[in-house]
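Pasting a structure below so you can have a look.
With one protein chain removed, the remaining protein chains of the complex are shown where they sit.
Chain IDs A, B and C follow the sequence of writing; residue 1 opens each chain.
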Amino acid sequence: MKKIEGLIAAPFAPLSAKDEVMYDFIPGYYEFLEKNKVVGVFINGSTGEGVSLSQAEKRKITEKWTSVGSVRKTMKVINLVGGTSYQECIESAIHSQENGVDAIAILAPYYFKPAGAKQLAEFCAKIAAAVPDMPVYFYHIPVLTGCNVSMLDFLQEASPIIPNLVGIKYTHEDFMDFLSCMSFENGRFDMLWGRDENLLSALVLGAKGGVGSTFNYAAPLYLQLIEAFDKGDLVEARRLQQLSIDMIRLLGKYGGIASGKAYMRYVEMNCGEFRLPVKNMTGEMYNEFVKDVKSLDMEHLFSKK
Amino acid sequence: MKKIEGLIAAPFAPLSAKDEVMYDFIPGYYEFLEKNKVVGVFINGSTGEGVSLSQAEKRKITEKWTSVGSVRKTMKVINLVGGTSYQECIESAIHSQENGVDAIAILAPYYFKPAGAKQLAEFCAKIAAAVPDMPVYFYHIPVLTGCNVSMLDFLQEASPIIPNLVGIKYTHEDFMDFLSCMSFENGRFDMLWGRDENLLSALVLGAKGGVGSTFNYAAPLYLQLIEAFDKGDLVEARRLQQLSIDMIRLLGKYGGIASGKAYMRYVEMNCGEFRLPVKNMTGEMYNEFVKDVKSLDMEHLFSKK
Amino acid sequence: MKKIEGLIAAPFAPLSAKDEVMYDFIPGYYEFLEKNKVVGVFINGSTGEGVSLSQAEKRKITEKWTSVGSVRKTMKVINLVGGTSYQECIESAIHSQENGVDAIAILAPYYFKPAGAKQLAEFCAKIAAAVPDMPVYFYHIPVLTGCNVSMLDFLQEASPIIPNLVGIKYTHEDFMDFLSCMSFENGRFDMLWGRDENLLSALVLGAKGGVGSTFNYAAPLYLQLIEAFDKGDLVEARRLQQLSIDMIRLLGKYGGIASGKAYMRYVEMNCGEFRLPVKNMTGEMYNEFVKDVKSLDMEHLFSKK
Partner (left out) sequence: MKKIEGLIAAPFAPLSAKDEVMYDFIPGYYEFLEKNKVVGVFINGSTGEGVSLSQAEKRKITEKWTSVGSVRKTMKVINLVGGTSYQECIESAIHSQENGVDAIAILAPYYFKPAGAKQLAEFCAKIAAAVPDMPVYFYHIPVLTGCNVSMLDFLQEASPIIPNLVGIKYTHEDFMDFLSCMSFENGRFDMLWGRDENLLSALVLGAKGGVGSTFNYAAPLYLQLIEAFDKGDLVEARRLQQLSIDMIRLLGKYGGIASGKAYMRYVEMNCGEFRLPVKNMTGEMYNEFVKDVKSLDMEHLFSKK
């Protein structure tokens, strides 16, 4: 699989007021992202509430994204099959392969934390071995998994035993580790940056692609940021990164990850709220939120229907 | 449901060398615990590797324990139905009810951490409401879930909205919070202590029962400890608690939770090793471990076949 | 030095509205504690804001407590000489000796954290060796120092190289470690419990004395608790421990450590506010606080002038 360049969005799970997955929302969602020049989707991840969905729901979501994808073929579909039971991960991996997913991603188990890089690599190897022809990414997000193994250590253990490992979705602020992974084995691994708020600091280290939740609704902002960086216009790149930060700071102000869906509503792609145990903002808070978003004065940088 | 007095063991998942669940091990396991005066089993928990098993495996394990239990009726069966998807928890809860489980237990979701006691209570309420006639325990183990909500706060939120909540399995060192829960609403909740290494400090606060992994193989030790405490012989109670600590310290020395199964092998109830991502000791380490166990000089305090 | 039985208070630093130490407050403070049957003072500790005072101020405070103590002789004076520079600790230790302090206490350095028990013991040994005839306590409070060395490991390293080490003020919730220290070398170390809110759980392990901040203003509560425990009246002991918890919970509600001085004002021993960077409650909050204290209905359990 070629390395991915550009923006990969991590889609939200579209949920109805009754907390049911709205599968029919997905085709329009695909076209919305495609129209805004997103090149891939990372489904059933953190933003996609994979852990809060049942295995059955995740399978149907996968089928929906790949069925649209197999027709339009404009975006790669990466499916997170991670969980704490490697057997259920294998089931999801096989299902992914059967349904034309382009690559799977595996997460560190997040209840029993692996004792070290070796155990983590062995856990991933079990799953990857079940789909030997499928490209595999590792999804590194220690703030949620509690697994603090360095990715350089992981690659050293995993490279010899997982032949289909192709890269890492790196959602952590350890740039020392990130650059080391970029340099590892002549840079053969595809390192996808996962912290939208400091994308610029990863671009300078050579990152070409990123997986992000804010790419769902502010793709133009990041495309312009990358363009400015590529042209060497750092003043503009910094200005845009600061705007991204101002936008992301509102997520924190209004309660965290659930606020991402408020942004989706703002760009008229309302996909409901987050499932429990995540806390959602109230209707009153949403009105405050909209005022704050408008005061950012960045309408032209949000994704458009 | 009456409050539970005495020892509740959290059984290990019996796994073969091929990493398959040995369901037929369970009837003998039941009799072993029963013979050593254990009064209940807490299945599919941390010790039972519930998170590392598939839903299908957990269901079969549940069926096996309840099928023996329905005949012998000497031990209560509590089934942990916790997970990160409340829908899958509900499926497990209903299956538990259909199979004669005495009570279910719910765990805090451990990927997205609840924002506070309110979200945690609401998450649990969704599951508890699906089995309104079933007694429900909350299983508090923040070191593994990363959910640091205090249990007093939880009870204040949960008591009004979960009518079938009966107690907490409390696996944490916050005695201030624990006593506060003991005192809450005239002590109506069944507070089961979950840290074997300091059971004595919980007994003095009024705890009558505990759920533990070391009760699997050292029940006589704890029964004598409780007896000494009840008689007011604190010197003896402390001596036995110190022995329990010495025994538990070997778990740490030999790598953690997986060493519990080494103790099971030691008492001739070999139930295999832990599943990935947990690290197991090597054969050589096991020999060292046995020497260390023998030097504790506490043969008469281990459970007997 | 004989092991200490009973309550050791950790006095507050009396500060004026101009943030100056009111040294003349100390003689009356001594008599207040003495009258309430406190048997010792642990000065310049966390409660005493030792780290926020200058070396010069701490020296004068020491002189004041020992000058009263040398006349009245009813309470032991233990002086915390801890800091991050062992040389300044040695200066304080020698000054303590010259001024008739009964014992010194040493804290883990809290900027560079010791790599392990060996480095911690060596750091303490440097200081203890400067006052070989002075009894030395180690003050374990990892929540503030960030030094998480277990005290059993520390004793194993320190016992052979610090001949004048006599015990530990143990301000942490690790009862497994605490009991192990109680058992170490036939129980020769004086283990002083430092968490007032769970004193009962330490008494059952054999603790005879404690060092606490709430002993400053609620000594009768704890004396009754100890008496009830000694008589085997656990129902009463639990009731009193729960009252202590209710009282301590108000510290948290009103902002933490600084609220201790609000309790002092409440018992008419007003010793001002905490120095920066600690946050104090506003006057309005104090009025709310007083209402809350009164609703605890425990007037007879507070210390009396």
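Throughout what follows, contacts are C-beta pairs under 8 Å (C-beta built on N, C-alpha and C of every residue); 3 or more make two chains touch, one makes a residue touch a chain.
Keep in mind the model is a prediction, meaning the values are calculated, not measured.
> Which chains here would be touched by the one that got left out?
Per the contact definition above, the missing chain touches A, C.
> Which residue, C:Lys126, C:Lys208, C:Arg249 or C:Arg265, contacts the hidden chain when the whole complex is considered?
Reading the full complex, the residue touching the unseen chain is C:Lys126.
> Just to verify: which one of C:Met1, C:Met22 or C:Val51 makes contact with the chain not shown?
Considering all chains, including the one not shown, the answer is C:Val51.
> For the chain left off this view, which of C:Lys37, C:Lys113 or C:Arg239 is in contact with it?
Considering the complete complex, C:Lys113 is the one touching the chain left out.
> Where the complex has a chain not shown, which of A:Gln55, A:Gln97, A:Ser180 or A:Gln224 is the residue touching it?
In the complete complex, the chain left out is touched by residue A:Ser180.
> Footprint of the hidden chain on subunit A, which residues?
Missing-chain contacts on subunit A: residues 173-176, 179-180, 182-183, 197-198, 200-206, 229, 232, 234, 237-238, 241-242, 245, 248.
> Going by the touch rule given at the top, which residues of subunit C touch the chain that is not shown?
Counting over the whole complex, subunit C touches the hidden chain at residues 46, 49, 51-55, 57, 84-88, 91, 108-116, 119-120, 122-123, 126, 144-146, 255-257, 275-279.
Keep in mind that, in the parts below, only the chains that are shown with their structure count from here on.
> Could you tell me which chains are in contact with subunit A and with subunit B alike?
none
> Would you kindly state whether over half or under half of the residue numbers at the subunit B/subunit C interface are used by both copies, giving same or different?
same
> Take the average of all CA coordinates in subunit B, do the same for subunit C, and state the distance between these two points in whole angstrom.
36
> So, what's the distance in Å between the C-alpha centres of subunit C and subunit A?
50
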